[in-house]
Structure formats: structure tokens, C-alpha cells
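Removed: one protein chain of the complex. Kept in place: all other protein chains.
Showing subunit A:
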Amino acid sequence: MKSKTSLPVSYRLAVTSRVLAAVVGGYLMASLASICLALWLPTSRADAVITGMMSSFVFYLLAVLWCFACRSAARAWFGVLLPSAAFATLAGVGLWMTRV
């Protein structure tokens, strides 16, 4: 992983893909996780929102670590988008329940 000038393009693209997965995918996952906490925590509405916002950065951190620890860029995206989808489903159910 040293910065040699002879790094192949594929490697550079893979790193770029991981960075995007970490920054964009990670933010998406952190947002969805915090929405889930805000909707599902059994405290008052404002407290649940505060807890969700406060802990979102830990989710973001975990997503970023995953994106650079896993074996390939594809896994990075998979590992970020799968929990995002799960959180989105949970959040969707939560929203639907508050609206009904």
C-alpha cells in the first residue's frame, strides 16, 4: 500500500470506490441507523432524536472501518448497503406506524 507511481489503474479505481462507499454509503447508513433509533427508541420523541443523532457517528465510523478492512471494493459496498437496506426497512415500518 505504498504510494508507488507504478500502481495499476485498477487499484486506484478500487481505492476510489472504497472511499466513495465509506463517505457516501457510510453517511447513508449512519443517517438510516439514526432514523431507526429516533423512531424506535421507547423514550420521548425529542430524546430519541437526540440519541439517534448522537450515536450516528459511531455507525459512520464502523462503516468507514469496514470499507477499508474488507477484502474488496465490492464487499465494501455490499457491507454498507446491506445494513442500510435493513435500517431503511425498519425505518419505513416505523414511519408507517407513526402515520397510521
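Here are some notes:
Just so we're on the same page, contacts are C-beta pairs under 8 Å (C-beta built on N, C-alpha and C of every residue); 3 or more make two chains touch, one makes a residue touch a chain; residues count from 1.
Assume contacts and distances are computed from a predicted model.
When the unshown chain is looked up in UniProt, the name that turns up among "Putative spermidine/putrescine transport system permease protein", "Peptidase", "Multisubunit potassium/proton antiporter, PhaC subunit (TC 2.A.63.1.1)" or "ABC transporter ATP-binding protein" is "Peptidase". Residues of subunit A in touch with the missing chain: 1, 3, 5, 14, 30-32, 34-35, 37-39, 43-54, 56-57, 60-61, 64-65, 68-69, 71, 91, 95.
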